[in-house]
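Here the complex is missing a single protein chain, while all its other protein chains stay put.
Chain IDs A and B follow the sequence of writing; residue 1 opens each chain.
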Amino acid sequence: MPTRASRHIVQNEPLLFEVSSPGKQGCQLPPLDVPAVELAGARAEVPDFPEISELEVIRHFTRLSTWNYGVDTGLYPLGSCTMKYNPRINEAVTRLEGLGDGHPLQSAALARGALRIMDLLAQYLLEITGMEAITLQPAAGAQGELTGILLVREALAARGDARRKVLIPDSAHGTNPATAAIAGYQVENLKSNAAGTVDMASLEKQMTGEVAALMLTNPNTLGIFEQDIHRIADLVHERGGMLYMDGANMNALVGRSRPGDFGVDVMHLNLHKTFSTPHGGGGPGAGPVAVKRELEPYLPIPALTRRNGEPALDYDRPRSIGRVRAFYGNFGMFTRALAYIMANGCDGLKQTTEDAVLNANYLRKKLEGAYALPYPTPSMHEVVFSDAAQAPHGVRTGDVAKRLIDYGFHPYTVSFPLVVRGAMMIEPTESASQAEMDEFVEAMLAIAEEAKTQPELVTGAPHTTKIGRLDEVAAARQPRLRWQPSR
Amino acid sequence: MSYPSDYRYTTEHEWVAPKGKTARIGITDFAQHQLGDIVFVELPPVGTPLVAGQAFGTVESVKAVSEVFSPVSGKIVAINEALVKSPELINQDPHGTAWMVEAELDGEVPAKLMDTKAYEQFVAEAEAAH
Partner (left out) sequence: MLDDLGLDSVDALFRHIPEYCRLTRPLDIPKGKSEAEILDFFRAAARDNAPGFTSFLGAGAYQHYRPVHIDTLVSRGEWFTAYTPYQPEISQGTLQSIFEFQTMICQLTGQEVANAGVYDGSTALLEACMMAARVTGRDGLVVARSVHPQYREVLRTLTRSREFPIAEVGYLPSGRLDLDGLRAAVSASTAAVAVQSPNFFGTIEDWEQAAAIAHAAGALLVAVIADPVSLGLLPAPAAADIVAMELQGFGIPVGFGGPYAGILACRETFVRSLPGRLVGEARDAEGRRGFVLTLATREQHIRREKATSNICTNQALCALMASIFMATYGKQGLRELAQQNLAKAAYAAAACRGAGLEVLFPAPRFHEFVVKPRRAPAELEAACARERLIPGLPLGRYYPELEGALLVCATEIIPRAELDRLAAALAA
């Protein structure tokens, strides 16, 4: 069986504190050109803080990096995360002098370029979503959700119709209920139907005058487009609520379908998913929130506007919910996302969506004999299998995932969405080539076979990594969350 | 593991062992199996009132959190400190040393709680459903 993985030398590397030795320093400051000043009550030193040379710093963080797997390493079919290629041009433009070092409090006259970038990105995102106004300020998807729900809350209060509940389908990301709760709402679960989509009968019953919003992901976390989206939106609106869309899965829609056209009132985008800004090992992201007209007055300050045709910031917005983050948000993500949109253009963006959907359907077709497909509904940009065929052999989704590592692939998303028992959520994105997907398919089929014939090979995986499965139970019972010197 | 015959059980898989005016409360063997290795138990302080059917504490495994609902109404008079220190007791001895709280009862144990036989059947059905 061919595999993408082979062994090579991996350096061991202790903790920074274990390589530290007194007196070393990784950089030198220029001599102080003004008189030194004494500060009364200054601390003597930072105890145990590392002391290492520049080369040691380089080796340390280089060695550590080799223990990671990134999109640059290989296929990263992590469902719901849209692990697409992160173009280098994005990085280059972000670090240009005048952008990477611009100060957020420079007056507008000295930040005209930065404002132009924000304005153009905002304009493009509105065109892509079909929405009517936007804020770029939220720092990540989850903060975008919170911003969006606070906007809903404000708009409903202005209608004199404050409400106390938010409806959330059982297939939703965990951030949705957490957000609604933090915004002060009671969370009510909405069950999915046999097709994996919103059950209209339940919605009909649960969408009462107490419900402020329905938080929907479309396509949902099963990778399924909500066929009834128009009826859903109409029902929510008729009953006086608002439709929030979690834009995590926009990679299935860009250039093909616009939330603004199918009844969404407010949504967030994840620039780190759909618009190729890097995931960075867990952030930073960026979560712009796009809205319909009714919600515009409540957008965070400063809001993007135009004055005499020039992009500007508007602080004078009495109905605004206020700031959700210091300064303007993750500007460095705006430059990256804008570079991505410019590089693709209208034609490329549409093709990206088509390729992402084609790739997911290709994997679905190739794997559906070996793995159970809980929902036969057509897939968009991702497909969710389950471990139902492997479980009788004692092999679960987490085991198959670990075994994929031995074959040289990053695993899919394990055990999510929660509505599928033993879920395997696969999202190849448009970046995967057919050859790469064929290798992935071969690996998945080989693992399905191993699950039957030598299940312990799968349940004991991975076998080729620097470390084996870690004892997470012991780690949680006696947490060690920092290094301490053995004195 | 067998279910003690003098305990009563809830549909949320808690047990209660009444003894005169007080009762000990814990979670069942079925519950601990569902949760896996328990890493943390959170209990309210002594003196906290209990309301039948309402959550009073949580047990956590590495990747799941479960609320524990009180089978009875009353007031907590003791909590199991040994369990807080060694949550793994729940996996080892769920019906014995891993009791969670001791309560002073307000009146009788609710009649709707299952006896051992009913609970065993309830668990058998739950297992068959999987």
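Convention: a contact is a pair of C-beta atoms (placed from the backbone, for glycine too) under 8 Å apart; a residue touches a chain by one contact, two chains touch by 3 or more.
Note that the structure is a prediction, hence the values are computed from the model and not measured.
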Ask   = Per the definition of touch given earlier, which of A:Leu75, A:Leu146, A:Ala337 or A:Val458 contacts the omitted chain?
value = A:Leu146
Remark   = From A:Ala122, A:Leu190, A:Val211 or A:Ala339, the answer for touching the chain not displayed is A:Ala339
Remark   = Interface residues of chain B toward the undisplayed chain are 40, 42, 60-65
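Here is the rule we use: only the chains that are shown with their structure count from here on.
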Query = For the complex, which residues does chain A have touching chain B?
reply = 415, 472-473, 476-477
Query = Which positions of chain B touch chain A when the two form their complex?
reply = 37, 39-40, 60-63, 87-88
